[in-house]
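Then we have chain A:
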Amino acid sequence: MSDQTLLKVTDLQRHFPFREVQGLRMVRATVKAVDGISFTVKEGQTLGLVGESGCGKSTTSRLVTRLDEPTGGSIEFGGRDITHLKEHELRDIRRDVQMIFQDPYSSLNPRQTVGAILSTPLRVHGLHQGKEKARVQELLELVGLNPEHINRYPSEFSGGQRQRIGIARALAVEPKLIIADEPVSALDVSIQAQVMNLLAKLRNELGLAFIFVAHDLGVVRHFCDQVAVMYLGKIVEYGDKKKIYEAPEHPYTQALLSAAPDINVARGIAPKERIRLIGDVPSPIDPPSGCRFRTRCWKAQDICAQVEPPLLSATTEESTRAFREGGVHLQACHFPEVKTDLVAEVPA
Partner candidate 1 sequence: ANNGTPGGTNGTGGKVDQAGAALDPNAKGPAPEIPGAKKGGILTVPYTSTPANMDPSDQFYQDTAVIFSLTNRALTTYVSRDGKQVLVPDLATDLGKQSEDGLTWTFTLKDGIKYEDGTPVKAADIVFAAKRSFDPDLAANGPTYQREFFKGGADYQGPYKGDKNWKGVEAPDDKTVVFHLEKRFETLPYFVSFNQFTPIPEAKDKKADYQLHPLATGPYMFDKYTPGTELVLKRNPNWDPATDPARHNYPDGFHFKWGVDTIKTQTAILASNGDDATSLNWDPIDSSLIPQIEGDKKAQFEEGPSSCVLMVNLDARKIPLPVRKAIAVAWPFDSIHKAAGETTHSFSPASTIIPPQIAGHLDYTAEAAPGFKMNGQGDGNADEAKKMLAAAGYGPDKPFELIYYYTNDDDIAQKVNQVRKQKLEAAGFKVQDIGVPNAERRKLVGDPKGKYNMLQSPRGWCFDWPSADSIIPPTFGTIALSQGGTTFGNFSDAKIDAEIKRIQQLSITEQGPEWGKMDKWLTENYLLAIPDNNDKGNSVFGTKVKNVHNNPNKGMPDLTDVWLDS
Partner candidate 2 sequence: MTATVNTISTQSSEARDPGDVVLDVSDLSVAFPTEEGVVKAVSNLTYQARLGRTLAIVGESGSGKSVSSMAVLGLHNPKRTQITGSIKLDGIELVGAPASTFQRIRSTKAAMVFQDPQSSLHPFHKVGKQIAEAYRAHHKVSKQVALKRAVEMLDLVGIPNPQRRANSYPHEFSGGMRQRAMIALGLVNNPKLLIADEPTTALDVTVQAQILDLVNDLQKEFGSAVILITHDLAVVAETADDILVMYAGRGVEKGSAKEVLAQPSHPYTYGLLQSLPSHSEDLEELRAIKGTPPSLLNLPNGCSFHPRCEFKSQVDGDACWTVLPEWRATLGLTNREIRCHLADPVATLKHDEGER
């Protein structure tokens, strides 16, 4: 793990314009799917992206892989600005940044054999010319599949196996960064763990950096170094895993963590005090003014409606503390809740 910044995302924006009918009029509106987010990923590091449905996780992934073009902000990869590169200029980037998709069923072309699926990236990038088949078999082995299955169709595999094929495809071009958009959400409970293990193994062996999108907080906790919590197209809290999970400062993060049911209840551990949020996530078409979470926040006050809280360290005055802890922890709330006992835990 070097300290080299691999990916730097600054103020990234993706607004989808569309037309909507309101009463008798047609109005133009925009879905602010991603609305100014910044983060960095260093080589070999894993960033987790969590948040509820529709908060912009997938959009972010698609922007970073440049499957979609941002409407604002910038993406730097390996020091190069790739924000608005054209498709043909992206070729190199396509080798370095790969994606693993959520749905192992729809992410593999049902009409192609595993061999064809895996050799496509090799062919496109002219890798291992003449020895594609060997490389494909190698890849299959790498993800724990039988190399003899090269001529089978995806439908002949189970969900977990298919997800492995998807992973192998991403690995084929030997990327530096993999964006995994909910790679295990669609898998059965008993298979999830297999795939998680595979990803962890590959990360360690190949020194890959990951952006790992999930809504299962447990999985993220298991897999990531840093976590960004998103709400309605914004990052509301961002920091090292330990801090986010153990000392969440933003009310939304707290609510999210408390809402996740805990199996340990069965073992006699008292259930967490559950923060009950009222209502649903507002629409990204017309997000609330000021702090976007305020409509569901129990702490909301007048200022929340007027001023949009920036993503800051809750304890700027104690920046030394953040430094001492050797980690980042930013949040965007006017009234963050700083857990002081954690400070005590940190060795001086």
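The candidates were selected such that all candidates are chains of the complex that A comes from, given by their letters.
Everything that follows uses one rule, which is that contacts are C-beta pairs under 8 Å (C-beta built on N, C-alpha and C of every residue); 3 or more make two chains touch, one makes a residue touch a chain; residues count from 1.
Owing to the predicted nature of the structure, the values given are computational and were not obtained by experimental measurement.
K.L.:
Pick from 1 or 2: which one touches chain A in this complex?
P.N.:
2
K.L.:
Candidate 2 touches which residues of chain A in the complex?
P.N.:
52-53, 158-161, 188-194, 196-197, 200-201, 215-219, 221-223, 255-256, 258-268, 271, 274, 276-277, 280-281
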